[in-house]
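Encoded as structure tokens, here's the structure I'll be asking about.
Every protein chain except one is present and positioned as in the full complex.
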Amino acid sequence: MKKSLRLGAVVASVAVPTLALASCSSTGGTTSGSTSGVSSIKVVIAEYSKDHTKTFWDAFARKYQKTTGVKLNLQIINWNDLDQQSSTMVQTGNVPDILNENAYASYAADGLLYNSDEVLPAETKADIIPAFVKSGTYKGKFYGMPDLSSARALFYNTDLFTKAGIAKPPTTWDEFTAAAKKVTALGNGAVGYAQPLGPEEAQAEFAIWLFNNGGDFKKNGKWTLNSAANVKTLEYMKGLSVTDKVTQNNPGSTNRTDGAFSLFEQGKAGMVVGFSPLQGALGTQYPGVKYAIAPMPSGNKAAPQTYGVTDYLMSFKKKGNESAVKAFYKLYYSPTEINTWIKAEGFLPVTTTGLKQFGSDPKLKVYLDTLPNIHLTPTDDPEWDKIKGTIAQNIGLAIAPNGDPKKFLDDLQAQAEAGK
Amino acid sequence: MVGGRLRRRSRDSGTASIAEALLWLGPALILIIGVVLYPAITLVATSFGRYSITGLRSGDAGVSNYVGFLTSPDLPRVVGNTGVWVVAVVVLTIATSLALAQFLSKSFFGRRFVRWAVIVPWAAALVISSQLFRLIYDYYHGILNQLLLALHVIRKPIDWLGDPHFTMISMVLVGVFVSIPFTAYLFVAGLNGIPADVYEAARIDGGRPWQIYRQITLPLLRPAILIGVVLNMIYVFNSFPIIWILNGSNPGFGNDTMITYMYKLAFRSAQHDVGLSAAAGVFNVIVILIAVAVYLRFVNWRESSDA
Partner (left out) sequence: MTITAIPRRTLRGWKSHRRWVMPLAGLAVIVFFVAPYVVMLLDALRPSGEVLATPPTFFPKTWTADAFVQVVSDPAFQNWLKTSLIVALSATAIVIVVAIPAAYFTARFRFRGRVLFLGLVVVTQMFAPTSLVVGIYREFYDLGLINTYTALILTDAAFNIAFALWILQGFFAAIPKDIEGAAALDGCGRVGTMFRIMLPLTLPGVVTAVTFTFIAAWNEYVVALTLIQDDALKPLTVGISSYVTAYQQNWAQLFAASLIAIVPVVILFALIEKHLVGGLTAGAIK
């Protein structure tokens, strides 16, 4: 997008919702009160799990209403439909007050969001782990308030490792390939490495591997999608299935949730990149699987990098909702609230207080130690919101037997640069 | 369109004033205009707008969304897929449903249970049936491979949904499976509209069963077949969950039809653009409109309905 267009977008974006809301406030859920602010706020939350999301947020809504006197209208939407639903809300000028999403920068670029100076108590901001403040900051302002985080690590099936005679988890790519070969050689449906490169979340799988080869998506403000390290990484990833044949069938068409994870949960996969919710499922639904967790193996002999993700609770600028939004954040970031939810869903904290509180849990130690130095994707660049979609949708083609990793990354780089 | 056929009929009871017409048609008109036509206009308006990835309108786009959509490199493949999908599902559905309807309109012990069973795939939500078939087809944990291996039909498992040779056919089979009940019952209703004395006369004339079917039943069933084909064309063309879910693990746009492609343009593509997607939506309606018109012209529908 050209600079001038973006400026136009910002101007339009500020004007459109304000107008729409001014005209519709009597019919919509958010009735404007007098100078004291709004009488209700609309909060759209992504559904992480049936068991915990609604339970927590219902209780939260009651508490919020009790302390503020403002009604909290809650809408829980599953992740599959969230992009469409939020887009519908923005298109019709009926944005919620709070939206839980996995991207924020595009909304910030459109001028729709409050930044932390406007709605986040200073002590709350100070409590958020600096890495997350950094990734939530767009053009010098902090818009992307994290709700929770997750970090990835290498899960390996210890039974399969023992059977294959592998003494310790791999620390280099060579060791990784060797270990995967040994597990695959066990036969009986054993898969060395379960590699999810289908459209669900492939950008995460790619990020994990390229971060551990000294690569990145963006460095010093410039896109480095087709850097030599990244090309080498993707070629290595392709080689795992095409030449080494140590992955499951057709990794480019395997999603994480019902593909790679399920193979590991069934005890068929030697290794998979997992996170704490997988740990939760293994503990409750698949107790028979014996596994351990290790840092990612490195392609460049450097210290392992941990890939992390946060989702966001961003707040939309609407007439008179500032104090209600501020009260929302204040309550959400109080340790009893945020950490209760994060614990229930099996994710990782985003605050220093949370780090301390979770520190006692030995199961989470492997992640918590890495959290302050977590390696995140360039979520602060609106262009990334499109790039990650392209990676997720198309990387499976690049690692297919007839795929061309370099060309894929060159095209990606061109897309990113054209978007600037 | 449909009106033309009826206008020629001698069975019209007469003419009526617009005022009287509004009285009888008013409620239907209000609902259709209010709930379907108005959003359709919104769709057209959206297709001429420029939108950011969040859905925020940043200005007018003129026809650039249409140009962008029509010049998209994936479009030929997607159009081809759509053609295969619609033709295969509709043809197989109609053929199977004709036979099934014939069977269901016979009287035999247990027919009631058969009718209840046939309704089940229709009664189940499409999203769920698609999920179910995704599990059944799965390379690793699908029961289909297991069954075929046990029966020695195949020697090694097939990647029904991931192998490009099988993806479309797997989806088509599900499409046919869930379309049959509706179509078959449409035909059952149609068969029951055929007066029995017509058959008697044919039989007295010494017609053989197949002759009677071809020369009596099929022509009398033509109006029902016509409705069945046109509605199936529309519904199959617009069918989203089957392809979305069964093709959900595959990269790129290699198995998408125009409906899933439209959705991906808005939310799962490099463009990520609801304006572009709306242009695709308008284009889709035009395509299906033309397809239906061509079909009706092809079967010469005015003559067909004089039964």
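When the chains are written out, they are named A and B in that same order, and each has its own residue count from 1.
Methods note: contacts are C-beta pairs under 8 Å (C-beta built on N, C-alpha and C of every residue); 3 or more make two chains touch, one makes a residue touch a chain.
Keep in mind it's a predicted model, so treat the numbers as computed, not measured.
J.: Can you tell me which of A:G189, A:P372 or A:P401 touches the chain that was removed from the display?
T.: Counting the whole complex, the residue in contact with the absent chain is A:G189.
J.: Decide which residue listed in B:G62, B:G80 or B:G193 touches the omitted chain of the complex.
T.: Considering all chains, including the one not shown, the answer is B:G193.
J.: Considering the complete complex, identify which of A:K182, A:K268 or A:K388 is in touch with the unshown chain.
T.: Answering carefully, the residue with contact to the hidden chain is A:K268.
J.: Looking at B:T82, B:S129 or B:T167, which residue reaches the missing chain?
T.: B:S129
J.: Would you write out the residues of chain A that touch the absent chain, in ascending order?
T.: 24, 27-29, 42, 47-51, 54, 73-81, 84-85, 88-89, 91-92, 94, 189, 200-201, 256-258, 262-263, 265-266, 268, 277, 280-281, 285-286, 345-346
J.: Going by the touch rule given at the top, which residues of chain B touch the chain that is not shown?
T.: 1-4, 6-7, 9-18, 20-21, 24-25, 27-29, 31-43, 46, 100, 103, 105-129, 131-133, 135-136, 138, 140-143, 146-147, 177, 180-182, 185-186, 188-189, 191-193, 195-197, 199-200, 203, 208-209, 223-224, 227, 230-231, 234, 238, 240-241, 259, 262-263, 274, 277-278, 281, 284-285, 288-289, 292, 307
In this section, only the chains that are shown with their structure count from here on.
J.: In angstrom, rounded to a whole number, how far apart do the mean CA points of chain A and chain B lie?
T.: Once rounded, the distance between the two centres reads 37 Å.
J.: Can you tell me which positions in chain A touch chain B when the two form their complex?
T.: Residues 5, 8-9, 12-13, 16, 83-84, 86-91, 106-107, 109-110, 112, 189, 197-200, 202, 248-250, 252-255, 258-259, 262-263, 266, 268, 382, 385-386, 389-390, 392-397, 400, 415 of chain A touch chain B in their complex.
J.: Which bits of chain B are touching chain A when the two form their complex?
T.: Within the complex, chain B contacts chain A at residues 46, 51-59, 134, 138-141, 159, 161-163, 248-254, 263-264, 266-272, 274.
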